[in-house]
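Note that one protein chain of the assembly has been removed; the remaining protein chains are unaltered in position.
== subunit A ==
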Amino acid sequence: MSVLVVIECANGEVKKSSLEAASYGSKVAAALGTSATAVAIGNVEANALSSLGEQGITKVLLDNDSRLHDFVAAAYVKVIAKAAESENSAVIVLSNSNIGAAIGSRLAVKLGASLATNVVSLPQINGSSFTVRRGVFSGKAFSDVELTSDKKIIAVKKNALDIDTAAGGTATVENFSADLADADFATAPKETIRQSGDILLTEADLVVSGGRGLKGPENWHLIEDLAKALGAATACSKPVADIGWRPHHEHVGQTGITVSPNLYIAVGISGAIQHLAGVNSSKVIVVINKDPEAPFFKAADYGIVGDATEVVPKLIEAAKALDK
């Protein structure tokens, strides 16, 4: 009857968002008086998984079928459904990533479960009913949602809840196989194109973002240099993606990516309501804009009125002077 946590791995390591899911799942298990088991899929070794004990996971089921190194929804769903069956799990926790949402939605149908995505709170448990808080209206509001089925699937928003390592244990790792057939890999990618070296925007703790106030792509190095000095990911506003200075996958906002880093630095972005929706769950927001009336200042914690080309070099210098 354990709580099952789905662990995503990349480059031999557990993703930070999955550590958050593990921590969340352990707390739910404690509240239900049971234990938390993880199921790990992807390119990872057993020794990287035993440390999930720190987040309170007691057992990890590892399916290291090499065909699972790329994400294929049908195969992943089969592995997790089998793990849920063998653990007799009524609660499944995953991270609210593209992968988590793709798996969660299929699993919900397969298992007849209630599904909540984009979840930002631990559940209030009342008998067999869970109520969780989730982000709605693209970051402009929250709603409390009751999950009414006996089985529940919860997809936890990234960086919404802290990783608790108080449990401090070591998880046992068991090999697990769902006997996958070739047909389960019908939609496997033919090719994967990865940007190398960059910090993933959706996993980043720190984000430096640029808008049209940069004046032109020739000044984009200011954003990149500041990001590099801080160890941050880079992002941009919608107009910058629309005019082609930057690719669309860096566009943060209501119809782009929603981020919730610890620090979001917006350079030359006025703060249209659609952009704010994509960033307003960031813990600290810094706004640099030459227009003192820019609406973004109302949503900021720190602000500087000034031209990007003058202010950002000073920030880069100060960031480089920080001892790491």
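Going forward, a contact is a pair of C-beta atoms (placed from the backbone, for glycine too) under 8 Å apart; a residue touches a chain by one contact, two chains touch by 3 or more; residues count from 1.
One rule holds in what follows: contacts and distances are computed from a predicted model.
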Record-based protein name (UniProt) of the chain missing from this complex, from "Lipid II isoglutaminyl synthase (glutamine-hydrolyzing) subunit GatD", "Electron transfer flavoprotein subunit beta", "Cytochrome ubiquinol oxidase subunit I" or "ABC transporter ATP-binding protein": "Electron transfer flavoprotein subunit beta"
Touching residue (missing chain; options A:Thr58, A:Ser114 or A:Thr234): A:Ser114
Candidates A:Asn47, A:Ser66, A:Asn175 or A:Thr192 - the one touching the absent chain: A:Thr192
Absent-chain contact - pick from A:Ser149, A:Thr165 or A:Asn219: A:Ser149
Residues belonging to subunit A that touch the chain removed from view: 10, 70-71, 73-74, 77, 96-98, 101-106, 108-110, 113-118, 131, 135-138, 140-149, 186-195, 198, 200, 202-203, 205-206, 230, 241, 248-249, 251, 254-256, 262-263, 272-274, 277, 280-281, 283-287, 297-307, 310-311, 314-315, 317-319, 321-322
